[in-house]
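All protein chains of the complex are present and in place, except for one that has been dropped.
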Amino acid sequence: MKEIRVGMVGYKFMGKAHSLAYRNVPFFFPGSATPVLKAIAGRNEEGVKQAADELGFETYETDWRKLIERDDIDLIDIVTPNNSHAEIAIAAAEAGKHVICEKPLALNVEQAERMLEAVTRNKVIHMISHNYRFAPAVQYAKKLIQQGRLGRIYHVRATYLQDWIMDPDFPIAWRLKKEVTGSGALGDIGAHIIDLTRFLVGEISEVVGAMETFIKERPIEGEAGKKGQVDVDDAASFIAKFENGAMGVFEATRFAAGNRNRNSFEINAEFGSIKWDLENMNNLHVYLTEDDKGLQGFRVINCTEEEHPYAHAYWPAGHIIGYEHTFVNLISELMKAITNNEHKQPNFHDGLQNQLILEAIERSSKEKKWISIAKKIEQLS
Amino acid sequence: MKEIRVGMVGYKFMGKAHSLAYRNVPFFFPGSATPVLKAIAGRNEEGVKQAADELGFETYETDWRKLIERDDIDLIDIVTPNNSHAEIAIAAAEAGKHVICEKPLALNVEQAERMLEAVTRNKVIHMISHNYRFAPAVQYAKKLIQQGRLGRIYHVRATYLQDWIMDPDFPIAWRLKKEVTGSGALGDIGAHIIDLTRFLVGEISEVVGAMETFIKERPIEGEAGKKGQVDVDDAASFIAKFENGAMGVFEATRFAAGNRNRNSFEINAEFGSIKWDLENMNNLHVYLTEDDKGLQGFRVINCTEEEHPYAHAYWPAGHIIGYEHTFVNLISELMKAITNNEHKQPNFHDGLQNQLILEAIERSSKEKKWISIAKKIEQLS
Amino acid sequence: MKEIRVGMVGYKFMGKAHSLAYRNVPFFFPGSATPVLKAIAGRNEEGVKQAADELGFETYETDWRKLIERDDIDLIDIVTPNNSHAEIAIAAAEAGKHVICEKPLALNVEQAERMLEAVTRNKVIHMISHNYRFAPAVQYAKKLIQQGRLGRIYHVRATYLQDWIMDPDFPIAWRLKKEVTGSGALGDIGAHIIDLTRFLVGEISEVVGAMETFIKERPIEGEAGKKGQVDVDDAASFIAKFENGAMGVFEATRFAAGNRNRNSFEINAEFGSIKWDLENMNNLHVYLTEDDKGLQGFRVINCTEEEHPYAHAYWPAGHIIGYEHTFVNLISELMKAITNNEHKQPNFHDGLQNQLILEAIERSSKEKKWISIAKKIEQLS
Partner (left out) sequence: MKEIRVGMVGYKFMGKAHSLAYRNVPFFFPGSATPVLKAIAGRNEEGVKQAADELGFETYETDWRKLIERDDIDLIDIVTPNNSHAEIAIAAAEAGKHVICEKPLALNVEQAERMLEAVTRNKVIHMISHNYRFAPAVQYAKKLIQQGRLGRIYHVRATYLQDWIMDPDFPIAWRLKKEVTGSGALGDIGAHIIDLTRFLVGEISEVVGAMETFIKERPIEGEAGKKGQVDVDDAASFIAKFENGAMGVFEATRFAAGNRNRNSFEINAEFGSIKWDLENMNNLHVYLTEDDKGLQGFRVINCTEEEHPYAHAYWPAGHIIGYEHTFVNLISELMKAITNNEHKQPNFHDGLQNQLILEAIERSSKEKKWISIAKKIEQLS
């Protein structure tokens, strides 16, 4: 079996999630190429050393450029804050490494375009880590849509609701600094629901939205008694029109008390509807108009059966999987993509298209009007 | 349209529920006979006078015997504590009045047998107020079972969970005195789930159970500082075998914190399962094995559509009805029964059969073994 | 006890709902004034005669002007299609009758202003039938907000999802004609969620939205083989900013398969969140940040207890009420308003303010930009 040697840049929450996925892909997907956790890079030597140990990497580097130069690495996995994605991804591509990058792809469209150009020109495999596509229930929803079971889509309403910064004393961390992150809730979690709806419903043609910062001043981390201005959004709401005529309503917020991680969508279509939410991610709620009169209702389907994509890799029906398995499934696709040298989605095209939408929402919020979105994504061969 | 003149004995909670049903039957079931609230009886003149006024009765009596003697009364409705059911019902039947009686029918089997004998010999219409049969979702469950959509029944699990006497300072009220009520949770709420499962699953052939009084001593109402022994059960649990081979598991308790009124059942059968609970009484959860693989799951059906029994009388789909409408539906059947002189279920046969089961559970609890149940109910012509 | 003599104009779905409420107010609210169903008006004699009989009115008129002229009428209840509201309400006010009108108040702001002017000048009591405010769970939500239990509100998301016209063969009925109804989903059901959020969250200061007609041509009722253009919206989505800084996201649609009547909202605030939906209208979901760490989660509260507004009028805890009781509660307030000659909400001020928002959404949809809303409502004395 082929081995694919992984070099990771960054090692926080996403580093842990990706590392575990590499660790378990061969277990759950026995025919797959085997990822080898070669090296991990981080600026802080003590931190990166401990991370290498805990996450299972053979070695570490304190400069990501060194990592990219190493010839025992096939794939660069970027799990750093957003402002470094472009530089690292482009350097990796130039060095002929395959690349997987955390979302959002970049700080802005211009960066994203350069990143896509680099991976395309260097003919490397590239993916973006929109892991929620890979929940079996979401994949099954896609399958139902592709099979025409739902027909023409009329509506999608998607939310990504969190509540972790509602305390006014929560300090300004990197996710709350525009220069590091690009935007707040919008790019961090809004990007996920944009990706999910692009995946399930289709391309968005125009948007109108509003962004809000409810707590405008917060303590600065590490500077006792000092406060700073928050320059990213706490929440973003927007309406979208899709190319196929569907209407979308979206909300991404970090101020929805009691919603720790409510990534959810409902799609209403000609022959039925589907509902999903991440906190109960194994369940898909499906309504079909073809059901007998009197027997119509949303079915709660535990997507742990043979018919549900990826479920075969895990446990018998009714034995649920969790958040981390979305990454296992995603990485299993990446392994296939590299092994067979064929592109998979979501990749940098998706990342760029997503960035175009994010930017349109920001402009819309400032200019207080609808903004059209150019379609940049190409069909991949 | 025919008028049916009602005389009610008793006027507490059930008096209110029945009165409202009489009041609204003509509104929701326009073709129905019209109940006229002629008179209400109670021992306390002030209380019964106010009740007559609030519940809408034309007159009142302070002696129920007077009520039964009146020749402007067609139907006697008994909503008194259990220890008076037998005497009133028999007297009413002897006077040629139709009778509807609250559950449980009597204090014991011997009384229930005499009651059934009296109504039968006097050829009056008789019903027992097991109102929960008449929730549209329950009726629809019955329809699915009768149509064979579920096939052979394997299991039923039924609970009636309440929590209103968990406070040890809750005093000994009439529902906690054996001489007045016959039994505690068993006869009060256990009788309801026995009736529901007899209705949906079939006759019970044997039972084994346990009854428990968790708080054995309580303050006596109206006697400050004095305590008395509680001589009825706080909870009853039992297993049943049905004539058709199904297994049943039952629980009736007043000590299930947080369950105000959880009257619920789940039936598992050859081709599917159904679930229902009173606190969300408009919904029936239905699972069908015939559904496509991958699309199998419990459907949540809001039983407010044309296909759902009684729903046509009310509002458009999705506009729910409530507790009181189970009585409206029941009374609409009683009006038909009297108008057409044909028996409807549940009636005193059901009340007697229920009493046989209650008594068997009590015996089982004392003798610590299974008890068989004689089938006394006859097919009504 | 005072009697209030009711004259109703119109007798379809809303006629039935209002009539039942008048019928049952004295039963559930014993101290209340007693509504007397004096007369009902409709153009079709056969229809109105039958309605009078079934709904319980003493007499009928085939011309609503006659009804208004009658001096045995105190209150005019308008349940006709929207294009006749203004004329009837103004005439009623000029005749010194109190008025309750179905929603939306009028076809447009201009009509609504004239209506408000007429009822104000004639010093009659006026209400608008936004009945959903009167679900005990909604009233309890209001109480929690007023008590400061939730603190500053950040978000509200409200939907009113239906699916009754998804069949392309569903004909053009009055609710699908602009000249009769003013708008489609927006005015019919969007008006309800605007009212609910105004009630709970506060005044809306600006909106941006989109309206869509998915099926643009439909059969014409009663004209076999002919099709007509649909000139109202099938769906409306909009974002709102509230005066208090809250953000709102709204959707009203008749194309949400499987959602018969999903009138729902979620409010996220500083100290907690609440959720409600009409199809399970007795339940309020409440999250409080003050709960102990580890024990935080949405509570499912069955609003049938003493502490829940209006619940005392009905049944013991856990015995739910239904759709119709929202009207019973509303009418109980109207009876009080007339008896005490004091204004209650929602009234024509609310109706006008709602109309301003509806009109702003329509403009926004055409002009593709945010529209500000003037605040017209006055504090009532």
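First chain written, first letter: the chains are A, B and C, and each begins at residue 1.
Criterion: a contact is a pair of C-beta atoms (placed from the backbone, for glycine too) under 8 Å apart; a residue touches a chain by one contact, two chains touch by 3 or more.
No experiment lies behind these values; they were computed from the predicted model shown.
Taking the complete complex into account, B:F255 is the one of B:F27, B:Y60 or B:F255 that touches the chain left out. Residue in contact with the omitted chain (choice from A:E58, A:D72, A:D167 or A:E279): A:E279. Only one residue from B:P30, B:G96, B:G148 or B:G245 touches the chain missing from this view: B:G245.
Although one chain is not drawn, its touching partners on subunit A can still be listed: residues 13, 17, 19-20, 23-24, 27, 30, 53-56, 162, 164, 259-262, 278-283, 302, 304-305, 314-325. Interface residues of subunit B facing the missing partner chain: 154-155, 157, 159, 161, 163, 166, 208-210, 212, 214, 235, 237-239, 241, 245, 247, 249, 251, 253, 255-259, 266, 268-273, 287, 289, 296-298, 368-370. Interface residues of subunit C with the unshown chain, by the touch rule above, are 140, 286, 288, 291, 293-302, 305-308.
Following the convention adopted for this analysis, only the chains that are shown with their structure count from here on.
Comparing the contact residues of subunit A and subunit B by number shows a mostly shared set, over half of all numbers used being common to the two copies. If each chain is reduced to the average of its C-alpha atoms, the one that sits nearest the average of all protein C-alpha atoms is C. Distance from the subunit A centre to the subunit B centre is 54 Å, each centre being the mean of its Cα atoms. Annotation for subunit A: residues touching 2 or more other chains are 296-298.
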